[in-house]
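Submitted below is the structure of interest, expressed as structure tokens.
Note that one protein chain is taken out, while the other chains of the complex remain in position.
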Amino acid sequence: MSDLLRRLPLALGVLVAALLPLLATDFWLQAGLFAMAAVVGAIGLTLLVGVAGQLSLGHAFFAALGAYTYAWTAGEIGGRAAGLGLPPVLALVLAGVVAALAGALFSPISGRLRGIYLGLATVGLVFLARHLMVNLETVTGGFNGRTVAPFAVPGFSFSNSDPDYVAVAGVEFEGLHRLWYLFLAVVLLAAWLGRNLKASRTGRALANVRDSEAAAAAMGVHVARAKVTAFVLSSAYAGIAGALMALAYGRIAPDLFGLQLSIDFLIMIVLGGVGSIAGAAAGATFVVLLPLVLVQYSSELPFLASPGSGGLEAATLARLLYAAAIIAVLLFLRGGLAGAASRLRHRRDHSPPDTGGPPPVPPPDSTDPAPAHPGVPPRSKETTS
Amino acid sequence: MSYFLTQLANGLSYGLILGLIAVGFVIVFTSTGVLNFAHGSVLLTGAYLVAVLQDPIGFWAAVLVGIAGAALLGVLINAVLVRNLAEANPGTAAILMLGVDILLLTELTRRIGNRVLPIGAPWGADVVTFGGITLPTSRAIAAGLAVVVFGVLWFLFARTGAGVAMRAAAADGDTASLMGIRLTRTGAAGWALAGALAAIAGIFLASFPSPGIAPTLALTAFAAIPAWVLGGFDSVVGAIVGGLIIGVVTALAVGYESDLHFLGRGLGEVVPYAVMILVLLVRPSGLFGRQEAVRV
Amino acid sequence: MPDPILIVDDLAVAYDGAVQALRGVSLRVDTGSVVAVLGSNGAGKTTLLRAISRSLGSVGGAVTAGTIRFEGEDLARRDTSWVVRAGLVQAPEGRRIFRDLTVEENLRAGGYTVRDAAARKEASERVYDLFPILAERRSQRGGLLSGGQQQMLAMGRALMTSPKLLLLDEPSLGLAPQLVEQIGDIIAQIHAQGTSVLLIEQNAAMGLRVADRAYVLEVGAVTAEGSSAELSATDDIRDRYLGVGTSEPAPTAPGEERAETTTGLQRSSTARAQQLRVEDLTVRFGGITALSDVSFTVEAGTIHALIGPNGAGKSTCINVLGGAYRATSGTVHYGDAVLSALPSHRIADLGVARTFQNISLSLEASVEDNLLVGRHRLMRTGTVSQALRLPRARREERAEREAVRRIAALLGIEDLLDRSVHTLSYGDRKRVEMGRALAAEPTLLLLDEPVAGMTHGESTVMADAIRAVQQELGLSVLLVEHDMPFVMGLAERVTVLDFGKHIAEGTPQDVQRDPEVLRAYLGTAAA
Partner (left out) sequence: MKHRTRTTLALAGTIALLAACSTEDPDAGGGGGSAEGDVETGSGVTDDTITVGMLTDLSGPFAAGAAVQVTQTQAFYDRLNEEGGVCGRDVEVEVQDHGYDPQRAVSLYRSMAPNIVALQQVLGGPTSAAVLPLAEADGMYLGGHGWAGVALEYENAQIPGTTYSIEGANAVDYLVDELGLAEGDKIGVVYFVGDYGSNSLEGAQHAAEERGLEIVPQEITPRDTDLSAQVSALQQAGVSGVILAAAPAQLASLAGVMASQGMDVPIVGNTPTFGPSLLETTAGPALLENFYTVTSIAPYSLDEPGVEEARELYEAADPDGELGWEVPLASAQARLLTTALERACEEGDLTPEGVVAAMRQTSDLDTEGLFATPLDYTEVTEPPTRTVYVSRASADAPGGLEVLGTVEGPSAQSYTFG
């Protein structure tokens, strides 16, 4: 019974996501595509940050790699920015594989640095990515970017053609609708795989590495390899997310994969509640949709100045509200959106979890005291093994 | 040869300014554990204050207000926001600072508009020439002042009680507080110092050869991140050396770009990060970073 | 009767709002006296000091009842800085000197609250008088000092405020005997200069020698108090520190209940316990020699204890065996393998599992997940098949969960499997950690203080479990423990370390009578 209850929100969510295209306008469909692409990337990042305790600001690099891998391998042979003409399904898989390989190449650093230090080191990747995107013109199309071949399986295209008319329950299914279901399937798969991984031997080993490297090593976990595994997995997710972004845009250019994208991924998972897959999804949706919603509706507020008149405009207000929302979540919601949701559930369900335990006993005296100032990082930035 | 020296001088003076910014990152990080993504907008705030006040109250008074304003802004961010985080860890603190950065930058962008606000420095567009090298006066002054500032920092940290207390708190906050050192104060001092250094850097970054203040000035702080990281995250000396390395490497990459064409166009932007990654491959803790074994 | 400078009345402290660390602790320090608080790891000594110096908040603790008065002033609403300014200062456990700061700067940081430059100068001169070696090394970085010098620096740093009451947390920890003597003399000197001292010690010998009066703290409560002379004469203390003359020789008589405590565990591998040989092991950290030329052998399938006063090097030894620390010289053989040359995870693969002194569990994860980490080395499915939940992976997962359930049942934590560790009491956490080590199906089990902080009843259950597992699975156990009755009832052989040196070895009975051992624990007078 409680099992069923726990699954209810998920089932409802999936149901809503599946039915939404029947009602939503193109705007919401398009925004939804971006949100779902972001969800995939955020799940990957939360596996790295939340489960393994490693930070990455290099996700834009892996997303770019995935996007261009898809565009290049699925692209038509010949033309200005040539392609390999592979089937799009294969290209989508390759997007993940190539990003994972690149993640593995970074292992000398990702296996040795921990936490926020790794995060800063990976900033470099974003700039490296940009340099490559701009200079490898035959593959990337340079500054102007390149078009992205629409996704298709034999006999069915996820664009407006082939078959050029599909309807479900009387609603015409255009490219956006078709992509929506493709994206939804990928998101569900990504979430399912992510959840399995989190609850598996690998996931437990990663969590142990995060909490105590020494203890993990003593249990037979190869600490450096575990970190590399987490980094590679999360790179693969980012690669797939990049390919989805490419499909959602239809055309990609270097500007789409800047540092801002990496930062946005990080905002998503922190707002959602680090380590939680549902939180990553919620955070991604929040970050992608909130600015759009604010821009759409803030202009309806009465006290605002019209654009160009120098007063506080709707657009500026929307941006300020977005920043304020981020700050408010961090100040008031412990554990982010997921943490708040689970507290809400607990409060409704039953009393605090630790009543009825055995008589408490004092903790050891010699435990390493927690950092005295909030947020003081661990003193060591490298791992020992 | 004089061409090389000119580029070198350019790089060194720019590197010293980067050092000022990078030291701010280090101090905030060691005193409160925050990766300060809002450092750029604090820098811009300081410089903006100077630009708008230099006309009514004069340049030097404006400089004082700008530095004090940036320092105060840092202290406020720490006291009002950072210390009230629901969950204090480096990740949430960093994201908090991103939120703060968006807030500040949106407002400053709105105020500045598409104008370029001159900073009104008395040295204007003068240049100094020595030994065949031409350097903008502002850069020469910046370099000299940076050296003086670093000297003052050294004196502060090595010779004054407050400075030693800050270092103690950075090294081991818990023990430092047992000595009666108030971590709230060392934290505030760290943010104030970082803000002041950022404002100084901002003033020079907005001086000739730059035309003045534009919102993109805030992005310059990001250029100091590789300097900070390759210096070793928690080392003030490392940040300064990192700044110099990044400054010189960037200037040389730009200056000799035509000879380095096989590496692709736009080297100036990627080279600092490439250098940073190379350094980390050899020394994951950075050049001056502390390598400490984890105790069980 | 002189005025009390510090009165602790009926103090209770809890961590994270749930875990109770101190209960009804009362003690007083008279002006001009030296008072010792004795107790083993996990007794709540450091918690007591943190409560007094108002620094519990930073580790998530809070005073839930009782008062602390310093010179009549209730400290309830004061912060650490105020307390220091009022003349109550602490030299923390493990010295905690600022390693990157010079000796002079360390002292300067200590004297931060002293505004008057002349007073500061005077204080530093007094410190240099007291510790001439510090004057010699004043411009050297703290991290480069030897252990004893670091302890002096920590004390000197605390003295910079010219405190009225000095709190010393385990000043003898990890120091050589001459140095302990010297530290004792210095405490006497400090006392003679008019400073009251509250000394927290695990080294009862040292504590009782220096103090006028002592309290014994056990599992968060004061269990004995009196003048030093009285306490060192009581059997109670001998009991507690050596397990000598206990009424019950072993918690459970071997043999009797064995049938009932069948573990139901089966080994999935056929690996057998092997002989562990430690040869000439030396470990140095910076200036400190933690172990010097230690040799001993643990025969296959036996329970071997490593005992010794705090700072003797026991945990260091366990850490070297487990691969967390590197030996400076010497070798460790486990069967044919050379442990001292392997990284931790390879050692674990050989069937060596361990527990940690400071519990190292994943707090957010469930008990079951923590136990399953122990099975890590036994599980074979790869990342991909786990992600896809292939039948193979699910089968394995089910089997492993079953195995973990059996281990949990053995340790009496079966009901807690779904709870996340941070909601557990300390004793349960200890059991979970033991369970995690057992889950790895080790052939050699390294236990670092498995019952520290447990009540007598709890440690009895733990001893039963260890013995049952050891018998059933034929594994070797090397354990480090302070609880002497526990050790004496369980171990077949005991190696005694003191100040990093091997001082005795033999059966529990032999060791208990060894005068060297008595001296190490209780001081010369007791031997």
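Labels A, B and C are assigned to the chains in the order they are written; within every chain, residues are numbered from 1.
Methods note: a residue touches a chain if its C-beta (ideal position, glycine included) is under 8 Å from a C-beta of that chain, and two chains touch if they have at least 3 such contacts.
Keep in mind that what you see is a predicted model, and the values were worked out from it rather than measured.
A.B. asks: Which chains here touch the chain that is missing from view?
C.D. replies: A, B
A.B. asks: Can you tell me which of B:N78, B:T92, B:T106 or B:S235 touches the chain that was removed from the display?
C.D. replies: That would be B:T106, which touches the missing chain.
A.B. asks: Determine which one of A:T122, A:T147 or A:T229 touches the chain that has been left out.
C.D. replies: A:T147
A.B. asks: By the contact definition given up top, give the residues of subunit B that touch the hidden chain.
C.D. replies: 3, 6-7, 10-11, 14, 106, 109-110, 112-118, 124-127, 134, 136, 139, 205, 208-212, 214-217, 219-220, 222-223, 250-251, 254-258, 265-269
A.B. asks: Mind listing the subunit A residues that contact the chain we can't see here?
C.D. replies: Contact residues on subunit A toward the absent chain are 25-27, 29-31, 34, 134, 142-145, 147, 160, 163-170, 172, 176, 248-251, 253, 255-256, 260, 288, 291-292, 295-296, 306-309, 313-316, 318-319.
Keep this in mind: only the chains that are shown with their structure count from here on.
A.B. asks: With chains as vertices and touches as edges, which is it: line, ring, star, complete or other?
C.D. replies: complete
A.B. asks: Name whichever of A-B and B-C has more C-beta pairs touching across its two chains.
C.D. replies: Of the two interfaces, B-C and A-B, more C-beta pairs touch across A-B.
A.B. asks: For subunit A versus subunit B, what separation do you get between their C-alpha means, in angstrom?
C.D. replies: 31
A.B. asks: Could you pull out the residues of subunit C that touch at least 2 other chains?
C.D. replies: 55, 58, 324, 356-358, 360
A.B. asks: Multi-chain contacts in subunit A: which residues touch at least two other chains?
C.D. replies: Residues 214, 368-369, 371-372, 384 of subunit A each touch two or more of the other chains.
A.B. asks: Given the complex with subunit B, which residues does subunit A contribute to the contact?
C.D. replies: 49, 55, 108-109, 112-113, 115-117, 119-121, 123-128, 130-131, 134-135, 213-214, 259, 263, 266-267, 270-271, 274, 316, 319-320, 322-324, 326-327, 330-335, 368-369, 371-377, 379-384
A.B. asks: Which subunit C residues qualify as touching subunit A in the complex?
C.D. replies: 14-15, 18-22, 41-47, 55, 58-60, 93-94, 219-220, 322-324, 343-345, 347-349, 353-354, 356-365, 369, 372-377, 379, 381, 383, 386-389, 393, 397, 419-420, 423-428, 436, 440, 452-455, 458
A.B. asks: Considering the complex alone, what residue numbers of subunit B touch subunit A?
C.D. replies: The touching residues are 29, 31-35, 37, 81-96, 98-100, 102-103, 106-107, 110, 169, 173-174, 176-177, 183, 187, 222, 225-226, 228-229, 233, 264-267, 269-270, 272-274, 276-277, 280-281, 284-285, 289-296.
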